[in-house]
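Single-structure report; data block below.
One chain of protein is taken out of this complex; the other chains stay put.
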Amino acid sequence: MNRTLVLLYAALLVYAAIALMPFFWMLLTSFKEQRDLFRIPPEFRPTLAYTDDPFRNYAEVWTQREFFVYFRNSMIVSGLAALGQVMTCSLAGYAFAKMELPGKNILFAVVLATAFVPAEATIIPEFLLMRGLGWIDTWLPLIVPSFLVGAFGTFMLREYFGALPDEYAEAAIMDGANPFRIFFEVYLPLAQPALIAIFVVGFINNWDELLRPLIFLNSEELFTVPLGLLSFFSQYEAAWHQLMAGSVISIAPLVVIYMVCQRYVLQGFIGGGMK
Amino acid sequence: MKVSLTSISILALSASIATAETTISYMSWSPDQLELEMPVIAEFEAANPGVTVEVQAMPPSDYWPKLSALAAAGDLPDVFMMSSGFVDSWGLAGNLADLAPLAEGTDLGAYFEGSLTPGMVNGTMVAFPQNWVAPVLYYNKDMFDAAGLDYPDADMTWDEFRAAAKALTTEDVFGYWVYGRYAHVDTWVYRNGGRYLTDDKSGIELNAAAVNTLQFLSDLIAVDNVAPQPQEMEGIRQQDVFPLGMAAMWVDGSWNIDNVRNVADPSMNWGIAQVPMGPDATADTAAAYAWADMLSVSETSENKDLAWDFIQTLVGGERSAADFPGGKVPAYRAIAESDEWLERGSQPANKELILEIGAQTVYSGFSENWSTWRGYGAEGQAGLNGELDEVFNGRKSLDDAIAAFTAYGNEVLAR
Partner (left out) sequence: MIFRHYQKKHLWPLAFLLPTIIGLLVFRLIPIFWSFALSFMDWQIFDTATFAGLDNYIYIFQSVTTLQILRVTFLFMLMYVPGAVLLALALAVILNSGLRGAAFFRGAFFLPYITSTVAVVLVWRWIFSTRFGLLNNALDYIGIEQNPAWLADPAYALPAVAIVSIWKDAGFYMLLLLAGLQTINNEYYEAARVDGATRWRRFIDITVPLLSRSLFFVLIIAMIRSTQTFEITYSLTEGGPNGATTTLAFAIYQRAFVDFDMGLAAALSYVLCVILGFLTLVQFWLRRRWVHE
């Protein structure tokens, strides 16, 4: 038993090392001078740390660009879009799993099928549509659709609610609660781990999204972080040292959000529901 | 005639000034270059009261999707950067304004003639050069000295090049480094009188000189062993092989002068030379290879004259040589020929060589869908690039590769 446990930990540690290494390399690179980035063999020391200005790359990133503005914008856009996904998808996922409606399976199939179409094919029509709505150079195209439809979250919650027994609702039905109350008071709290997962994933995906903000936004004061990072590229090359510093800054909130949310995902709810 | 047209454009200009709020939109694919342009853009705004310039810059891989969306909506910016490789496709479709009427009164003689040609589509000028580049032969002077060889010059033959590469190859260093992209291969092809395209650019048909050139390059790897298979170097950026001292010679675009300066040890002595003329070529058929980063005015622009003035601000004599670092040659001759641009005292010692190349007969070899058949941008591993990699890496015969590439290229050109 102990042997298995030791082996298990060894395997987990090895995989954790593999998972963490690129992140540490990114961190390391963000503390290097430009000319030390592509040495053969590689330079393992954070060479900037030995100078009297170790945070130079970070300072340059933060001051040369409107990084604070990009940051705030990304927070607003990603936060609202993720919130919208949680609301819409929980309603839809629940209806698909627990309610009766003729043709609902066809509707679900259509929702799922929309996820098959690659963004490259629809981005131009989408742009023309948003332009027709007068939404170009606003955040609306990045936020509003998330409040209305989401294939991924709907599908996930359909499976999740489907795995919860119908019997949970019995007492509430006896009390004469309406369907919304049953959804909101009985099932929704039980779905907390899935809702948080959808929020986290929705936030991260929106935070990383490049193509749509690129196409829909023109004004720098509306730019999101990935658009801001583009300014570290030039025609032939990238300013990798600054790009790495910018990348570290830009994933910091994602790490925090994940860490905070993960606690709630794993608090578990079982027990409360069954008794 | 000339006078009256100019005065019309001045009238148009003053009319637009009178309406007070005019906006010129400008899109660039080079964020760091835009930084350098900001001072002259501010001057332009100061010189044209009521005119605001809206700028946006993103790297090429994001620039083209964005520009595509704007083109689809008919919202192209007034002024935007245009690649030599895309001028044909975009120009033939009528997106790019004819610049000739706007350029009345501008002294085109102030610009390198060769840099103007890529902007001509069917005799119409639809794009104007800002800067241009040309592939050159980089060589490591220290290694040439150690081997007791003369530095490469304009008279070098391919046999002499091959002999030098052999003499320079040691246990640690390769005599030559070739990566199969347009900047590394096509100069050799054109300097040998080779052509990939038929004369009307409607199909792929390699002439004998082109085939011989590709054979020569692949023999350097497979027969003479004076250049590594590209896959051996995978993991090192191809532009770092030469500056890191792993190869004595290398052909790539002049823009890499900057990278060599950044990456090479400061004590390394190096120079640039013209790629040697091939044995199949005569003075008439040997062509230089150079191309330009261009600027276009959209056909839908409502302020074409102002847009032209703006282009002149970006490319003209008001720019400083420091705005064109390394091997990017300003299209405006006076700046390129200034001592500041020639950078006396830093390596390479002979930057005027690039100007000499630009003064020769230039063949650019671009066509519709060039990026697809040649392999460029997100198709950098496709088309001829992909096939040549297989040859250089010893997995495919040159004949098979040419057959496969010709079939693919003709399919693409027939679209």
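As written, the chains take the letters A and B, and residue 1 is the first residue of each chain.
Basically, contacts are C-beta pairs under 8 Å (C-beta built on N, C-alpha and C of every residue); 3 or more make two chains touch, one makes a residue touch a chain.
All figures in this text were calculated on a predicted structure; none of them were measured in a lab.
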Check: shown chains touched by the absent chain are A, B
From A:A10, A:A59, A:L148 or A:A171, the answer for touching the chain not displayed is A:L148
Touching the absent chain when the full complex is considered, from A:T51, A:Q64, A:T114 or A:S219: A:T114
Just to verify: which one of B:P31, B:P65, B:G194 or B:G253 makes contact with the chain not shown? B:P65
Chain B residues touching the chain left out here are 61, 64-65, 68, 71-72, 89-90, 93-95, 230-236, 369, 371-372, 376-382, 385-387, 389-390, 393, 395, 404, 407-408, 411-412, 415
Touch residues of chain A, complete complex, unshown partner: 8, 12, 15-16, 18-23, 25-26, 29, 40-42, 87-88, 91-92, 94-96, 98-102, 104, 107, 110-122, 124-126, 128-129, 144-145, 147-149, 152, 154-156, 159-160, 162-164, 166, 169, 173, 178-180, 182-183, 193-194, 196-197, 200-201, 204, 208, 229, 238, 240, 243-244, 247, 250-251, 254-255, 258-259, 262, 265-266, 268-271, 274
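Following the convention adopted for this analysis, only the chains that are shown with their structure count from here on.
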CA centroids of chain A and chain B: separation to the nearest Å works out as 39
Of all residues in chain B, those that touch chain A in their complex: 29-33, 54, 56-60, 62, 65-66, 68-69, 72-73, 75, 236-237, 240, 244, 246, 255, 259, 262-263, 293
Footprint of chain B on chain A - complex, ascending: 34-35, 38, 40, 123-124, 127-128, 131, 210-211, 214-215, 218, 227, 230-239
